[in-house]
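Only one protein chain is missing; all other protein chains are in place.
This part shows subunit A:
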Amino acid sequence: MEQASPDLERILQPAPVEPLGHHDAGLETAVGEEAEGVRDDERPGDGTMTENNFWLKKIEISVSEAEKRTGRNAMNMQETYTAYLIETRSVEHIDGQSVLTDSLWRRYSEFELLRNYLLVYYPHIVVPPLPEKRAEFVWHKLSADNMDPDFVERRRIGLENFLLRVASHPILCRDKIFYLFLTQEGNWKETVNETGFQLKADSRLKALNATFRVKNPDKRFTELKHYSDELQSVISHLLRVRARVADRLYGVYKVHGNYGRVFSEWSAIEKEMGDGLQSAGHHMDVYASSIDDILEDEEHYADQLKEYLFYAEALRAVCRKHELMQYDLEMAAQDLASKKQQCEELATGTVRTFSLKGMTTKLFGQETPEQREARIKVLEEQISEGEQQLKSKNLEGREFVKNAWADIERFKEQKNHDLKEALISYAVMQISMCKKGIQVWTNAKECFSKM
């Protein structure tokens, strides 16, 4: 796949790191066939390793630890934040052993910086999302505190997942800044900022304007935009209700714990019934405490859904970029058309279009033929320039659509696969919960039968 636009500075990456999978720490990542087919001119014919090309090398990335740090922020005030340890291992293909090649600490804001950079330089790519900045969709037992250890742990997993997603993307994995993020601790921030990507970012306002004014966006993108909006809406709703469901379920289980105590007290005044009651009470306690693990597992499912909630936003961003480019194109075409018309009018002497020069001419007197000639000349130059620009914008636009759509197809496959897996694991969780329930109540029933 070619570069999206000619002016991006991207240095060839030393390694298409081959990442695989997502959630578990330290799993090898393996790229699909896409990475292999990407840059034909880069591909070694004989599989030998060159300095800039480690095709045969596999890399493992893990976010293995999280640590609380204190430091001084931009305003020289003390702040507490969490730093995450990123370890990169290269796996020798032959013997499968992994060697730690890089290890550095990053905080969440640096991940954000990386992502923002990727968004600017790869606008045609559905860029993997970061785990949420603040805990949302929490049910009461979960903490909304960013410093809470459970939240930090889930964030650690989410950050690792992000890195693995980027590393397994056929295009993104070859980005130098990404490579440096994994390997160069000091100075990385400066390096990113030096790319000047912030300046290249489209303003939100510009994008919004384009959305409302664009006349002929590609139909597929319009549909995709609707889809991503609806996807966001439905997943948000789902997560909200799921959190409430979790809350209620928690309540049901925990109240059963009260049986444990009262059965115990009651058994004290009974003769034959005593033992049965007492042991049944114990099972009620087991039942009540089982919910904690069950719901912790379910959070994993919620996280999987959240990733795609945020992915919907990334999809939306690609659509927005298309609208912006299309709008830009339309404006350029419009401008060109208007200039052409002006030129024509000047040449033929008819005034149909409004122009300032025309107005002032009317007010202050006719211009000389020389003046007119000069103006026509200028316009013709502008028209010629404009035509070239329009041509290149058209080309850009078509390239964008082609590349973006390819990535969108890739994304769709990934999404269908991942969400199906998520649903399966959710069903498995439910099955496990049911089996535990049956076990506990069967035990209790047996105790009751001995009363």
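As a working rule, contacts are C-beta pairs under 8 Å (C-beta built on N, C-alpha and C of every residue); 3 or more make two chains touch, one makes a residue touch a chain; residues count from 1.
By definition in this document, contacts and distances are computed from a predicted model.
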item	value
Protein that the absent chain corresponds to, by UniProt name, given "Sorting nexin-30", "beta-aspartyl-peptidase", "Calcineurin B homologous protein 1" or "Probable cytosolic iron-sulfur protein assembly protein CIAO1 homolog"	"Sorting nexin-30"
Identified contact with the non-displayed chain, of A:66, A:273 or A:286	A:273
Residue touching the undisplayed chain, where the options are A:238, A:286, A:331 or A:401	A:238
Contact partner of the left-out chain, one of A:286, A:376 or A:451	A:451
Among A:135, A:201, A:286 or A:419, the residue in touch with the chain that has been omitted	A:419
Chain not shown: contacting residue from A:265, A:296 or A:409	A:265
Residues from subunit A at the interface with the omitted partner, ascending	227, 230-231, 234-235, 237-238, 241-242, 244-245, 247-249, 251-252, 255-256, 258-259, 262, 265-266, 269, 272-273, 276, 280, 416-417, 419-420, 423-424, 426-428, 430-431, 434-435, 437-438, 441-442, 444-445, 448-449, 451
